[in-house]
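With one protein chain held back, the other chains of the complex are shown just where they sit.
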Amino acid sequence: MTNIGIVMVSHSKDIAKGLYDLILQVAPNVSITYVGGTVDGDIGTSFETVQQAIEENTCDQLFAFYDLGSAKMNLEMAAELSEKEIEIMDVSFIEGVYCTAALFEMNADLPAVINELEKLMIKR
Amino acid sequence: MTNIGIVMVSHSKDIAKGLYDLILQVAPNVSITYVGGTVDGDIGTSFETVQQAIEENTCDQLFAFYDLGSAKMNLEMAAELSEKEIEIMDVSFIEGVYCTAALFEMNADLPAVINELEKLMIKR
Amino acid sequence: MIITKELAQKWFTVFAEKVIQDKEQLSEYDRIIGDGDHGMNMARGAQQLLSSWQETPPVHLADVFKQAAMKWISGVGGASGPLYGTAFFEMAKAIGTKEELQHEELVNVIKAGFDGIRKRGKSEVGQKTMLDVWAPAIESLEEKQLTTEILETTLTKVTALKATKGRASFLGERSINEVDPGAASSKLFFEALLEAGDLNGD
Partner (left out) sequence: MIITKELAQKWFTVFAEKVIQDKEQLSEYDRIIGDGDHGMNMARGAQQLLSSWQETPPVHLADVFKQAAMKWISGVGGASGPLYGTAFFEMAKAIGTKEELQHEELVNVIKAGFDGIRKRGKSEVGQKTMLDVWAPAIESLEEKQLTTEILETTLTKVTALKATKGRASFLGERSINEVDPGAASSKLFFEALLEAGDLNGD
């Protein structure tokens, strides 16, 4: 197993949870944490819960994914304040997380992962 | 409101539900139906429930979205058997649905929608 | 060899039994480059097909394929459900009202199944999928040369490919040297055909 973890940030708690279930099937050994929705469970993201998802992850190096741009900003702020090494990926959310998780599970090396992720870069 | 509806097919009931909630905020007037998971609620898709989501939609013309490739095949089979005019979109799932719903809500014309969706084509 | 309803049923019965027997192995392959459910998916279809024959035995040759198509399309899920389902359905259509298939007709029927997979999967030979077993198997069958050894070699060649379709395509280079589960189950399909009758004789 690689020692890079995955953090997923969605605007919806259900999307985050469902995506977690989906990739658990392909990557049971990858350290994955997630957050979805605001503190109150509404649609949105919040800085504090993103921070939590980052710190809860057992890995010190993380690939981070988000669904919509405002989630990215909370991710970035949390990343700046964290001791961890966090790379935010501007790829399509579900497909990007799936691809990364599957490759991490196989111990793929970083250039190989980045190479696959480049095909999924769609965020602006 | 345009008279094109949106059908979303996910491998997970939670992803489908969460995405529905997310886009309800931006497109309350668009006819959107969804299905996620197998008949038993497990991760997967099934032909019958996809058919249901298509038929339940009040529109006769539909843009259809899916998360992973196998969902697409069930979508295609259901589309072939339906009387409705269904266009399956090979775009990133969450971002593609979001973009389409937002544009339909604004009554954007079809070429404009296609033009935006082309930027999100990532499926193989 | 002439394919009759009885022979076709034997073919699918052996296939179903092999799938059920290799269920764990198929899922294990899928665990590596997929989501680990291929054996379960296929065994579900196989089980349902065997049971359905108890209740409603096929009347015509095409029924064997039609019933299999229905089970795979509605009972299996995943990619393999629609793919095998479409293959079997296209085979039933190619058979039509025929009750016997001469060798050449059999080849054409299997080709129709192959085209069904291609169409449904938007896939081509060389993408590390079940098609990469079907294509060479059809070729050997055409020349009356199909053997389990050839199927074995074929699967090894598929294993060396890089996946560019299906879930495994997300893995890029890392899919190389891993067994494709759908290719493995397709090998069982052709092995079952071989066991059902002497295809290479007359």
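For clarity, chains are labelled A, B and C in written order, and residue numbers in each chain start from 1.
To be clear about the criterion, contacts are C-beta pairs under 8 Å (C-beta built on N, C-alpha and C of every residue); 3 or more make two chains touch, one makes a residue touch a chain.
For clarity, every value in this text was computed on a predicted model and none was experimentally measured.
Trainee: Considering the entire complex, write down the shown chains that touch the omitted one.
Mentor: A, B
Trainee: With the missing chain put back, one of A:Leu24, A:Leu68 or A:Ala112 would touch it. Which one?
Mentor: For the chain that is not drawn, the touching residue is A:Leu68.
Trainee: Which one, A:Gly5, A:Gly18 or A:Gly44, makes contact with the chain that was left out?
Mentor: Answer from the full complex: A:Gly44 touches the omitted chain.
Trainee: Identify the residues of chain B touching the omitted chain, counting contacts across the whole complex.
Mentor: Interface with the chain not displayed, on the chain B side: 25-26, 95, 98-99, 102-103, 106, 108, 112, 115-116.
Trainee: To test your reading of the contact rule: which positions on chain A touch the chain that is missing from view?
Mentor: 38, 43-48, 68-70, 73-74, 76-77, 124
FYI, only the chains that are shown with their structure count from here on.
Trainee: Once you draw an edge for every pair of touching chains, what topology comes out, line, ring, star, complete or other?
Mentor: Graph shape, chains as nodes and touching pairs as edges: complete.
Trainee: Taking CA centroids for every chain, report which one is farthest away from chain B.
Mentor: The most remote chain is C.
Trainee: Max contacts between which two chains?
Mentor: A-B
Trainee: Per the centroid of Cα atoms for each chain, what is the distance between chain B and chain C, given in Å?
Mentor: Comparing mean C-alpha positions, chain C is 30 Å from chain B.
Trainee: Just the number, please: Cα centre separation of chain A and chain C in whole Å.
Mentor: From the centre of chain A to the centre of chain C is 37 Å.
Trainee: Residues of chain A touching 2+ other chains?
Mentor: Each of 25, 95, 98 in chain A touches at least two other chains.
Trainee: Two or more other chains touching the same residue: where does that happen in chain C?
Mentor: In chain C, 35, 37, 167 touch at least two other chains.
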